[in-house]
Structure formats: C-alpha cells, structure tokens
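Each remark here refers to the structure printed beneath this line.
All protein chains of the complex are present and in place, except for one that has been dropped.
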Amino acid sequence: MSELIFERNSRSDVTRLPALTTDEKTLLSKLPAAVLRKSTPALPTVSELDVVRHFTNLSRKNFNVDSNFYPLGSCTMKYNPKVLDTIASMTPYAHSHPYQDESECQGALKVLFETQRFLSEVAGMDEFTLQPAAGAHGELTGLLIAHAYHRAKGRTKTKVLIPDSAHGTNPATAALCGYEVVTVKTDANGHVDLADLRSKLDAGVAAFMMTNPSTLGLFEEDILEIAKAVHAVQGLVYYDGANMNALLGICRPGDMGFDIVHINLHKTFAVPHGSGGPGSGPVGVKKELIPFLPSPRIMKDGDKYRLEDAAQSIGKLRTFYGNFGAIIRSYAYIKALGREGLREVSEHAILNANYLLAKLKDTFDVPYSHRCMHEFVMSARRQKKRGVRALDIAKRLLDYGIHAPTVYFPLIVEEAMMVEPTETESKETLDEFVRVLLEIDKEITENPQKVLDAPHTMPVSRIDEVRAAREPNLRWKKKSPPKAVESNDPVHTR
Amino acid sequence: MRYISNTDNDRKEMLEAIGVRSFEELIEKIPASLQNFQLDIPAGLSEPELMHDLGATGRMNKHAADHASYLGGGVYDHYVPTVVSHLAHRGEFITSYTPYQGEASQGTLQAVYEYQTMICELTGMEFSNASMYDGASSLAEAALLAIRATGKRRIVLPATLHPEYKAVVRTYLSCLDAEIVEAPAVDWALDGKKLAALVTSETAAVVLQQPNFFGVIEDARAVSDAAKKAGALFIACVNPVSLGLLEPPGEYGADIAVGEGQPLGNPVSFGGPHFGFFTVNEELLRKIPGRIAGMTVDKAGRRSFVLTLQAREQHIRREKATSNICTNHSLCALKSAIYLSLLGPEGLRRLALLNLQNAHETHDRLLAVKGVRALTTRPFFNEFAIEIDKDPVKLKESLLKNRVLGPLALRRFFPEMKNAYLVAVTENRTKDHLERLVEAVERA
Partner (left out) sequence: MDTSKLRYTQTHEWVSLEGKIAKIGITDHAQKEISDVVFIELPKQGRAVKAKDSAMIIESVKAAFDIYAPVSGTIVETNEALKKKPELVNQSPLGEGWLFKIEVADPKEVEALLTLAQYDSVKDAAH
C-alpha cells in the first residue's frame, strides 16, 4: 500500500540548519507572548534518506514525457529540452531578486524584453506582457484589457461571444470580467458558423474569443471574414493561443486580425508541464491596446532596459514581472530553434498529426475533415456500440505505456478523443501508437472485458471518484495527539 | 538545435501515407496573404552557443550567490536544500502532465495530498487546495470567494498590505460590482479603531497581512474580532516561514488563509514562478478555487489519490465556475512539500528562530550607526523598516562596493519616503554579510 510520508518516522536532522547563537528565551522575548504559536504543526519527522526514497518512489509512479508518448490533444506534450532547465537554474537568474535596481538586473530585463519581442514577431502583434502565469490568467488579462479599452472609448459592451467548442476557461474568464457569455455554433464542417456569428454580433459585443486552428484541429478559413465582422461592431477579436504549435512560421494571429492573443509557453514553447504547473501565459496586443497593458512594461532605451508603467494600465495580475523561470526557458528555446527551427516545429506537428489521422480514420469515426492541422478529433462512437467507451480505451493505452489522448473534449463530439502527437515524436513512435490502437480495437471485439477492466499494470485501477467526492478526504490527520517536541522550549508548556 | 525526431525518409513516407505530394498541400487552405511574411528572428544556435549566450547575458545581472541580499518585500533569499531541486527536477515530476488520468499520476497526486496536509498543519486551517499562481492572486481569489459566499460587496484592505497585492486585488475586482476600502495605519500597523468603523454589515471580508509589508507583526485577533462582529469573513495573508513561531491564522479565527509560498524551498528566480497557498475551513470548502487532490480507493480497495471536487472547476462549470484557474503551480508546491519534509516541526521552528535572530541582530547593529533610526518600535519577525539619512546614490555605491544587494528602498512604492528602507534578513545571512552591510552604511 502506498505509504504517506507522515506514516513514516525516522530522525529529522535539525543540524541541516546553523545553530542559534543567541538563546531561545532571549529571542522569544522580542515578541509579545500573545502572538507566539502554541501548537506544533504535524509535519513529517523523517531523515533525508527517507525523504529522497519517498519522493523518488512517488515520481516513478508517474507517466511523463521523458518516459512515455503523450498524444494529449490541446496540451502540446512535446519534448522538454534539458538545456532549458539548466539555463533556468543558472545562478545569475535563479538568485536575482525582482526588486534589484534596474542597473543591477539588466540581464534578467534583457531576457524579458527580448522574449516580448520574439513573441511579438511570432504572433504578429505589437507588444507583449509576460505577467500572466498561465493560459487562463492570460485570458483574464486579455479580457480586462478589452474591458478597459472599451470603457476608455465610452462604449457600453456587455457580451462576449465564444464558440461552443471552446475550452472551459473561456466562459469562466468572461464571467469574471462581468460579461454575459453568448455561444456561437460550430457548423457541420467543424468551423465557426459564420451566419450564426453574424446573427449574434451587435454593438453590445465586447469581444469574440476563439482559437485558430479550432479545438477540432481545423484551420478557420473564414478567419479574415470573422475578424472583419467583429471589428465592424467595434468588437475585439481574442486569440486563445493553445493551438499555436500549428502556426509557427506559417501564419500569424496578428495578421489574421486578432487584437489580443495569449500564448501558452508550457505548450508551444517547451516549458515543461511540471505535473500541472507552473506555466506561463503571455498576452500580446495591437498598438491601440498598449496603454492598457499590466504594469510595469519592460522597455529599452539605447542599450539599457528599464521598467515603465503603462499609461492607462489595468494594474497587475500578480506580483513582479512574470514566471521568469518559465519565460527564460522559452527564450532559450526560441534562440536554439531560430527562424527556420520554429517553422520546422509546426511543419512536423502538422505532418505527424495528419499521418496519424490517415492511419486511424478507418478504425475510428472522424466526424470532420480528413485533413487537420497539428491535432484532430476522432470519436469512439463505433467502439461504444460494441460496449467500450473512450474512457476505457484511454485506460487500456496505459498498459502499453502510452498516455491516452484527451478524452471527452470538445463537448460537441460524442466519445471524443483528441490526438496531438507534436513535432518531437518520430514516425516509429507514431506507428507504434497506431499498432496499439488497432490491437485494442480488436480486443474490443474479442475480449472486451480486458479493456473494460483496464488498466492492469498500473499501481491502481479504476479509482472510486464518487467516493472521493461524497466523502472528501483532502488531508491526512494524525490520530493521536502530537508527541511533545524534544527541545528546551519554553513555549510548549505541556 | 532542433529536437525533431523524423528523418527525411520518414517525412517522405508519411507524406505518401497521407496521400499528398508535398507538405504545402497540407496547408493549402491557409490564405496565401497570411503566409506572406518573414520572421525577424535570428538563425538558431547550437547548445554550446546557447549556453555561452545565456551565460553572457547572466553576467549583466548581480545576484544573491555572490552578493549579500537584504531584499525582501514578498520573496526572500532563504537557503534551498540541494535535495529539493534534485528531487523536484526528476523527469518523472517535471515532464509529467496534470493528473487528470489518476492511474497514470499517483506520484503527483499523493505528493499534492501531502502538500495539502502540510499547508493545513502550518496554517491551522482545515483544507487546502493544490496551490495557485502566487500570494497576490491567491489573495484576490480569496476576495472573490468572499464576495460570492456572502453576497456582499465591500472588501477592506489594510494600508499595511504589500502595494503590489493591493494592485492585484483591485485589478481582479475591477469589473465586478465590488467596493474596496483601505483601513488606515498608525505607527506602521493597522489602526484598530478606524478599522472597526469601516467593517460594516455590508462587508464581505477584511484582509490582514501578517507580518505586514513593513515587517511589523499586527494584532491579528483584533482584526478577527472586528470581522466577526460585523458578520464579515476574515482573510489572513501570511508568511509561511513565520508560522514556525507565530500563531497560525486557523487559531485566530481566519476564514480563509492565503500567502506566498516561495520562502518554502523555491528560489527567488527574479520573481517567479512561485506559488500561492489557499486554505479554508469546512464552511467554504465547496467554494474553494483551483484543483484539490483527495484520497479514496480503487476498485481493488487499494489506497488511491485523485483530483476531486472538480464540478466546481472551469472545465465543467464553465461560466459558473468558482474561478477561471486551470493550472496549479504543482512543481513549486512539490518543492515546498519536500522542503517541509526535510525540516520537520523542529527544523521549521529552528528556521524561524534563526530568521528572528539574524534580523534582530542586524537591526541592532544598524541602529548603532550614525544616521540610522528605527521607523517604529513595534515587534517584527525577519523584516523591518528603518530610515538611513544618507545620500541614496552614495549609499547605493557603498553597498555595491561591499557586494550587498538591497535593502529595499521604500521610495520605490511610496515616493514621499525618501530615506526609508525595508531590510529583510534570513537564515542565509552570515556574520561576514552583516559586517559588510554595516560597514557600507557607515561609510556612505
């Protein structure tokens, strides 16, 4: 059974810290007795060896890109170059403080400024803010900018339009900005229904949030028309950059007419996912929106970098300047790839996805086109008729050492499986994936229970999520009172 | 450097299998006008070239590894044990994905569960989420939660709150029907009487930063009482290392406790990534933003961990979600769990005592220097505000000459405070650092 670190007991070495040179009593006398802590937090009491074993063994239970193929649609699980981790840990970067005077941190400011410029180039925008810590944070920033812009223009805007295929963060963000959400339909070909969009556009629309390619992996060919229609009612077009991996060096959201974009550095620009974070979600804007950017902006005068607040800034979304440790990874990544390397990323992302689509379309339903960009959506509808669902296929893939594609998203496709191989995978890995899926499909006919009971080789199988939600157990609690702390500690009187 | 795995031959075979003659056919639907541009980005670099380039840029930076850093203001130069990065940077943690597929992520999920437990123990609160972006945005989310939970509009912020935290709360609330009022300070701490007058029955929450931005330890119970009296929620924003010695928010009546987790095992890294911790008691559990890991069993009865209470989250509730947050700062939270595991309760206490010791020693030495005076005599933990009556340019020159970074000039936030400085002193400051600091100030 999996042991919690609290269930282990060995010697916790306090000599890992320097000794005190003043006695405790004197020190504590500097604080009023009333503010002193009387309880002892039940933190683990273990040796360094036990800590190392515990977390090392935990890590080995995880699927991860370094070990497994992860064709998770919309996540861009590409290889995370190790040199980027080394660069982010370099002493001058890891040990600099955001409140150092400008003259004392020109290196860090240069990294931020040049990253802003690189992203502006790649996305076709005029300036970027690197403050947002994640994609959803970027969306909030972008909509707040839109809100401030419209308010400055004296416009009454109450609505945001969002496609029905959109990621959940989009409507959640709009609500946070006080906007009403209106959904725009996707047509039978998997594109934004232009007629439906037009019917919903009026003077009250602040923005249309969308992505291109769409969440179905299809390029929105009408994008120029869409942008024009939204601009005609003085709305802004917002680009959700989750699918940027399809466009590098091929085309740019700024050129399509987008006014605001966010980019996910932990997707397109190789920042590792870190088991859930941290990422980074920089936001790019066109010229007219620059005054509203979060503060401070990073500027350059001659060869000196400096900070300056935006003229009508929306304020701040977080402390300091952004997730520097993530940003510098993307900066180095872009420098390593260069102009041609960036284009190659998207070419191979698109090539790999189309190859998989061609190989899988006879076994799985593909509700839309048989050409895609960097990802595609297939349906396990046919398999469901034989008694096995997308979820079960996802679990069975784990037994083959392959992480499942994204399942049940987008909501408009039944038994959806969204596949995004990324550009860093080889044809051999893709062929293996196809072979495994075909094998599982055969198994659905010949031995469906094997799939329904999967996974068989993981530490756990078919977790009881109902119980987890009905009887939430969200932290460990010590059963008996804590042992008295063994030190000459006048605060602990019992 | 490229990182592509396909060979030229692979590319050829794949195009054939797809049924096209060239790659361009795959993007022919993209309007030609959109493809007509050149990226103004230099050619790519090899790995050694990249390292040299980033190394050169790094040399344009001063940093705390070869300077003595007295900078604080929300993030601090604590010592990060080697084991922390060694474990957290394992590929199995750093390149794994969000643990949506529970069976493939038991390592992450158990680590998150353990992190949640440790944060609850530290803060004395009942439940914690899996972490958020940083202390400031966690505070803003707490304000949003308070407004939603109470149906009231007013948030009372202390004047002694970190200026950037104030800005973030204002930005988050800027589009909503909400009101922010600032409770004034007297002698660098909250004025209790004036606070009570501002906390009305229309107040959703009162916020306290402990210790406050100026390092002063506030009267938390007075704030708690004022909130309770008016039926408002009490949000405490606390320094986690201080909780090794100071009473935790769960014991002085906080309804929500948040804060910046960076001091727990995360490098300063020019301001990020760090993480915000977010804790509540039972009454607010169903309204908590962000991800949460829970313990349950699998179909064979084995102990298992899983993301739970997801019905609140953006990917399900969409516009009715408790927040729009998607990521947590998992790796940063993991570092704090490893760090706290290495310290244990005794280590945490020793750590806090060392901070207290070093800060008070530095304080006393500085006050003995001509031209330096304390701005307040109120109690402090590891950060304090002083006035140094010396020409700022000469002072800075003298400090840099002794390889000292900081202290933080408060005029950065409050232009009228021309000679006020915030001095942060952690367990990572040595006797040698102290001598260099004192000498630099004396000499200026």
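Odds and ends about this structure:
Every chain is named by a letter (A and B) in the order it is written, and numbering of its residues begins at 1.
Throughout what follows, a contact is a pair of C-beta atoms (placed from the backbone, for glycine too) under 8 Å apart; a residue touches a chain by one contact, two chains touch by 3 or more.
Nothing here was measured: the structure is a model prediction, and the numbers come from that model.
Check B:12, B:29, B:229 or B:286 against the missing chain and you find that the one touching it is B:286. The chain omitted from view is touched by exactly one of A:11, A:38 or A:470, namely A:470. Annotation: of B:5, B:174 or B:310, B:310 touches the absent chain (contact as defined above). Interface with the hidden chain, as seen from chain B, comprises residues 286, 308, 310-312, 316-317, 320. If you put the missing chain back, the residues of chain A touching it would be 465-466, 468-470.
Basically, only the chains that are shown with their structure count from here on.
Per-chain CA centroids place chain A at a distance of 18 Å from chain B.
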